[in-house]
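A protein chain is absent from this complex, but the other protein chains hold their places.
Our next item is chain A:
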Amino acid sequence: MQPFTLNYARPAVQLEVTVPYAYDSGLQLNVLPDGRIAATDHATLRALGTTTSTAGSKTHFDD
């Protein structure tokens, strides 16, 4: 039998987001293809939602 709480579950939105930045181990920061620091590009971060409370992370349940 299904627990009561799961009556309210919905399919998780599986966003296949390809982030446009890559980790630079020398800088210890993520860098965009044009060399800018990703964290300074708020428009990109907003579009990707990568700094947002996600409510359903596979790896971290306290968002």
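In this text, a contact is a pair of C-beta atoms (placed from the backbone, for glycine too) under 8 Å apart; a residue touches a chain by one contact, two chains touch by 3 or more; residues count from 1.
Heads up, the rule we're going with is that contacts and distances are computed from a predicted model.
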Chain left out of the displayed complex - its UniProt protein name, from "Cell division protein FtsL", "MvdD-like pre-ATP grasp domain-containing protein", "Hydrogenase 4 subunit F" or "Peptide/nickel transport system permease protein": "MvdD-like pre-ATP grasp domain-containing protein"
Contact footprint on chain A, counting only the chain that is left out: 1-14, 19, 21, 23, 25-26, 28-30, 37-40, 42, 45-46, 49-56, 58-63
